[in-house]
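In what follows, a structure is listed as structure tokens, so that the remarks can point back to it.
Note that one protein chain is taken out, while the other chains of the complex remain in position.
And then chain A:
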Amino acid sequence: MAWRLRLAPEKTNIDFFRHQWLTFGGSMALMIVAFIAWGVMGLNYGIDFKGGTTIRTESVNAVDVAGYRAALERLPLGDVAITEVFDTNFAPDQHVAQIRIAALEQTDAVSPETITQVQEALKAVDPQITFTAIDSVGPKVSGELVWSSVMAVAATSVGILLYIWLRFEWQMAVGAVLALLHDVFITIGIWAVFQLKFDLTIVAALLTILGYSINDTVVVFDRLRENLAKYKTMPLRDVMNLSVNETLSRTLMTSITTLIAVGSMLVFGGDVIRGFAFAIFMGVLLGTYSSVYVAKNLVLFIGLDRSEKPKGGKGAADHEFANIDA
């Protein structure tokens, strides 16, 4: 027998429901904490959602945050936040800063004069400074972007709900989608607690998390469906445990390969994409956890109708699409 890296023993018999109050309750508590954090601390919205301007500067001279701030304070600007950016990919003499200026007034358009003034003020502090990226978003668009993001998460959830409903049973669809929302809300909570910048790419990451997390859940459910047909009299709880145990090895393998890939993006992908990579990294961790501990707990709570359904009769309707051996 050749050596193989094993993440899980060949056959496991873990009772995933043993600590269900701890795990499921913990999940619920975390969700509540996430909601509170979101409500109380709010999200650190990027200019995509708040309107305003970000300017990325680069210079061979070290970033003089105090000097930049002093230079900008003389200008009639709204809130200004200056942060120095560090990244492993930077050359030793590459100093990058990110300057964020809140939207000035309730105008739709962005004032190019302001940007020019800011650039000139900064050039006075550091003549070597260059402006590698400038983003301006007017408040009108930013409001719409918030709305379209909420719609996107909702539309994806509904789409997934419908698909799982078609292919499985409605209880599973509900369980899967609630587990997804669990992942999304906890991720948002993390962003609120640590006040990480929340912009459009984070929404893209949240949607990706939905996609990944459902991927994981579907594999468990697929096995559950198979086992439900195989062990008709086994209690639901035991069939679920069996299914999770049987797919455990796969779940761990896939999560780890994905984490390796996303982790590499996080470390080596550069600072521009770091927030995105971090969101997906967290989402993969949460998604794995939720497919093992949250989704099927919900299904167990709701219960499944396992009564023998007459073939082709009225009761078979719910399995109609599940019978397609796609």
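Throughout what follows, a residue touches a chain if its C-beta (ideal position, glycine included) is under 8 Å from a C-beta of that chain, and two chains touch if they have at least 3 such contacts; residues count from 1.
Here is the rule we go by: contacts and distances are computed from a predicted model.
Student: The chain that is not shown, which UniProt protein name from "Ni,Fe-hydrogenase III small subunit", "Electron transfer flavoprotein subunit beta", "Protein translocase subunit SecD" or "Ferrous iron transport protein B" does it carry?
Tutor: Choosing among "Ni,Fe-hydrogenase III small subunit", "Electron transfer flavoprotein subunit beta", "Protein translocase subunit SecD" or "Ferrous iron transport protein B", the correct UniProt name is "Protein translocase subunit SecD".
Student: Among A:77, A:174 or A:210, which one is in touch with the chain left out?
Tutor: Of the listed residues, the one touching the omitted chain is A:210.
Student: Who touches the missing chain here, A:31, A:71, A:122 or A:160?
Tutor: Missing-chain contact among the listed residues: A:160.
Student: Per the definition of touch given earlier, which of A:14, A:75, A:133 or A:229 contacts the omitted chain?
Tutor: A:133
Student: Which one, A:9, A:26, A:42 or A:112, makes contact with the chain that was left out?
Tutor: Of all options in A:9, A:26, A:42 or A:112, contact with the hidden chain holds for A:112.
Student: Would you write out the residues of chain A that touch the absent chain, in ascending order?
Tutor: 1-2, 4-7, 10, 56, 58, 87, 89, 108-110, 112, 115-116, 130-138, 140-141, 148-149, 151-152, 155-156, 159-160, 163-164, 167, 200-201, 203-204, 207-208, 210-212, 214-216, 218-219, 221-223, 226, 246-247, 249-250, 253-254, 256-262, 264-265, 267-270, 272-273, 276-277, 280, 325-326
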